[in-house]
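Structure record follows, encoded as structure tokens.
Excluded from the complex is one protein chain; the other protein chains are retained at their positions.
All chains are identified by letter, namely A, B and C, in their written order; residue positions are counted from 1 within each chain.
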Amino acid sequence: MSRETLFNAAILALLVAVPGWALAAGEPFTITLATRAVIFALAAVGLNIALGLGGLVSLGHAVYFGIGGYAMGILAWHAQSHTPLIDGWLTLPGTKSMPVIWLVAIAASALAALLIGLLSLRTSGVYFIMITLAFGQMVYFFAISWPAYGGEDGLPIYVRNGFPGLNTLVPIQFYGICLALLCAVLALNAALARSPFGLALNAARQSPQRVECVGLDPVRLKLVALVISGAITGLAGALFADLNRFVSPVMFSWQMSGEIMVFIIIGGVGRLFGPVAGAGLYVLLEHLLGGVSEYWQIFLGGLLLIVVLFARGGLAGLIAGRRVAHD
Amino acid sequence: MSPILIAEQVLNGLQSGVMLFLMAAGLTLIFGVMGLINLAHGSLYMVGAFAAAAVAAATGSFLLALAAAMAAAAGAGALVELVVIRRLYDRDHLDQVLATFALILIFSEGTRWLFGSFPLYLDIPDWLSGPVTLPGGIQYPLYRLALIGIGLSVAAGLWLLIAHTRIGIRIRAGENDREMIAALGVDISRLYTMIFALGAALAGLAGALVGSIQSVQVGMGEPVLILAFVVIVIGGIGSIRGALIGALLVGLTDTLGGVFLPELFKLIADPASATATGSALASMSIYILMAAVLVWRPTGLFGAAT
Amino acid sequence: MAIRTHLAAAAALAVLAGGAQADMKIGMITTLSGGGASLGIDTRDGFMLAVEQAGRDDVEVVIDDDQRKPDVAVQIADRMIQSEKVDVLTGIVWSNLAMAVVPSANAQGLVYVSTNAAPAQLAGAGCSPDYFSVSYQNDNLHEAAGAYAAGAGFDNMFIMAPNYPAGQDSLNGFKRFYDGGLAGEVYTELGQTDYAAEIAQIRASGADGVFFFLPGGMGISFLKQYADSGVDLPVVGPAFSFDQAILQAVGDAALEVKNTSTWSKDLDNAANAAFVAAFEEAYGRLPSIYAAQGYDTANLLLSATQKADVSDKAAFRAALAEADFDSVRGKFSFASNNHPVQDIYVREVIKEGDIYTNKIVSTAMTDRDNAYMQECRM
Partner (left out) sequence: MTEPVLSTHGLHKAFGALAATQDVSIDLRPGEIHAVIGPNGAGKTTLIAQICGTLAPDRGEVRLLGRDVTRLPPAARARMGLARTFQISALAMEDTVLQNALLGALGKAGRPWQFFGAALGRADLRGRAEAALDRVGLWDVAAVRAAELSHGQRRQLEVAVALTLGPRAFVMDEPMAGLGAEGSHRLTALLDGLRAEAPILLVEHDMDAVFALADRISVLDGGRLIATGSVAEIRADKAVRAAYLGDAA
């Protein structure tokens, strides 16, 4: 077993063990905290597909996170207020069913990623960063001023949505759902990285002209990566909204985009479990440092600087060592 | 809507455009010469405003406050360049984004730690306050006219600097070929520090000038930073001329969109919902402008073709 | 696991039962860092001043910083409910954070007493017997501004607010009691800092007065730019832009502006005089409306514990609804939807020595309740 495999296994074991420990130690809130970390990790794994595999420095992933959140918010709000979602030649009701909400969240954020990708992938490098940031800001302003679903106040959902056969109101069961989804997406990520698509995408990141010269279209590869990435981050957004039983435009803010990226960097770019480690560490720091000082973000900033300047592999790089070639 | 009002709104658009230019010019210069994307540029804008507010409170002099703003921002810029930024020139954009994002956190919380959470007081001096009457009977604040004047002078100054001075030659050489300029015997790291400090000083100046008619508070820099990014994307990265044209376009679109879109919607909807919808759309107008420019010219109006 | 409960200031003030189980455990979620921290700090300081004055050793307060982020506020609420088993929640400054926390806290059976935020949803269809607002209903100050404008003879006002729900509620609240004409009705961008375009519209509109609702830095920017524009129409607004902390950053530009408030430091009653003096003594600054509301909230909670045990929820709610405490606002009672019935005043910004502050000039509304009682069925 390589060190990276051990590192991954250790993180997974930790995630599985947390609720048991929390219940035994009489700290049930830790489960909520761990759920938050797992959902952030899911969002970051999504971004990592665009960033780590595709080299797309998207500073606008909060768009997909927020769209996922609003997919949940809008569907559940219509269900709880017993108003139809669409009322025209076709009448569609809202829903409180998690699987349906997830599908809608995935589809809606994938569509948004497709539209933003079509425009922003006309450029590359630093233009791409600025443009994704700008589109994020555009959606944020729209969400604030669009009155139909609460605008800046957001939408409260009184009761967490349901999942067949489970009681999602019990923190540990909701945590289980989130962890299972995270594992599924990690498996998907691992499969993608090894697949023919992953091979081509990986090459498109390193040398787009090479990919062109073997007859493949690097822009289309990146676009598909962005769509998959956005869809996963959207799913995370739906879960995040369910965790809080609330959505608001804050999910669209550019700071959110920055934070999702920070998770990856602290954990390790392009590493399968990097985003998971990063999100966990971030939530832990937020919790612990927040108790030490109101100005805890100074420490976060300092840590981030040190990681970027001196420990580029992030946590995964420190613990698991440098990346080795596949196979 | 009267011609006077329209003229006044155009002046307003112009004024917000030239202030954006001060931000965008530094960003685009730093990117053009050093290849660095600097998210912390908005923090330098904030540093300028806070320095100006502190010095104005201590001395009562507006000019001293402006000088202090530029000096503080240039100093902070040079320091950051020496300690952090110069390690980033050879890194990829991702590292640059993250390191400068970290700098935002440090600057913002550090400023809050030093100055507290309350907004600071900074006002325009008496000799620039009040309105003047322009030809055509337009009443317009003298201070805003002064802002337009200062912004355009800085633009002209930058053009002179780059086109006609030794340092300008070095900057242009640096843009084209780092190795060549090193071969010319120019101390490249000193040149970079100077350019970064120059960009920072412009941001600090903008922060102080704009801070005088707005609220000096933590986090004031980031909205401007994002607008400046839009400006640069529209104008073309690395082009000072593009930054000027882009800034004016964004300033005018933002101002005129906010005024005329709600009016336009009133033609087709009832006033209350027209104002709300029109305003919502207006807040998106500059991004729509950006998208349109991208479709037409992916590298911006004055960007080099790739 | 270390849990960040007692921030330094709170720890000094919170009266902790030495090992004994406190009879009432209050969870305070408020904004103590980032933009807007000044409001939360005042809320906390006013609240803790009342707790300290009461000298009760059976009341425990845990305080945490929501960073003005809804998700953080929800997370803190979950922790306080699940781990710390608080009896009551309070302290949230912002409506959007209140919307995130209050309904789910009520659904989990907790009483929430608001020190400030009181959005329309929670007063109308979303009202709850477990939710009390000690401050006002969000529309109140705007309604009072409308009533004042109508009474003062304005009949062509230019009205303006940011384009978000509270802004839309603001203009609707104003129009509810203002029956004159409108020279203009403008929604600005939330967080907008330059109002040159709107000021030009005001100048061209032929209005006889301006009503604006621009909380925080937006109000500072607008007032400074307005003062410099040479447009000298009278201005009226709700108290938020004329708060003690903000006024010092606006300076002369705010002088003589009329604003509506449920409280002012010169309000003439014994409880208020004692509060203002004690607050200045304890913290070395003048109290703001947020401090006054925090102080009243604490006193309301303390008064209810005298009458009922917090574990007997029905009795405790009834005790709260009686509002049997000395409010710094003088008379104070609850309407049927647990929002205040109170007088609302018109204040004017003045300068006392080097400090900008407010003085009451008239009463805009007497015994004002709110517009949403009909929609509230509980």
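As a working rule, a contact is a pair of C-beta atoms (placed from the backbone, for glycine too) under 8 Å apart; a residue touches a chain by one contact, two chains touch by 3 or more.
Bear in mind that the values here come from a model prediction, so they are computed numbers and not experimental data.
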| item | value |
| --- | --- |
| Interface partners of the hidden chain - shown chains only, full complex considered | A |
| Candidates A:A79, A:V104 or A:A200 - the one touching the absent chain | A:A200 |
| Hidden partner chain, touching residue among A:A17, A:L166, A:A191 or A:I306 | A:A191 |
| In subunit A, positions touching the absent partner | 191-192, 194-200, 202-203, 206-207, 209-217, 221, 224, 325-327 |
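Simple rule for what comes next: only the chains that are shown with their structure count from here on.
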| item | value |
| --- | --- |
| Topological distance between subunit B and subunit C, in contact steps | 1 |
| Centroid spacing, where centroids are CA-atom means, of subunit A and subunit C in whole angstrom | 35 |
| Multi-chain contact residues (two or more partners), subunit A | 141, 145, 147, 295 |
| Residue list for subunit B, restricted to those that touch at least two other chains | 112, 276, 279-280, 283 |
| Touch list for subunit B against partner subunit A, complex | 31, 37, 84, 87, 93-95, 97-99, 101-106, 108-110, 112-113, 222, 226, 229-230, 232-233, 237, 276, 279-280, 283-284, 287-288, 290-291, 294-295, 298-300, 306 |
| Residue ranges of subunit C in contact with subunit A within the complex | 1-5, 7, 32-33, 37, 65, 69-71, 74-75, 78-79, 82-83, 95-96, 99-100, 102-104, 107, 119, 121, 163-166, 168, 187, 189-190 |
| Residues on subunit B engaged by subunit C in the complex (per definition of touch) | 1-2, 4-5, 8-9, 12, 15-16, 112, 116-121, 123-124, 129-131, 139, 141, 143-144, 210, 212-220, 223, 255, 258-259, 262, 271-272, 275-276, 279-280, 282-283 |
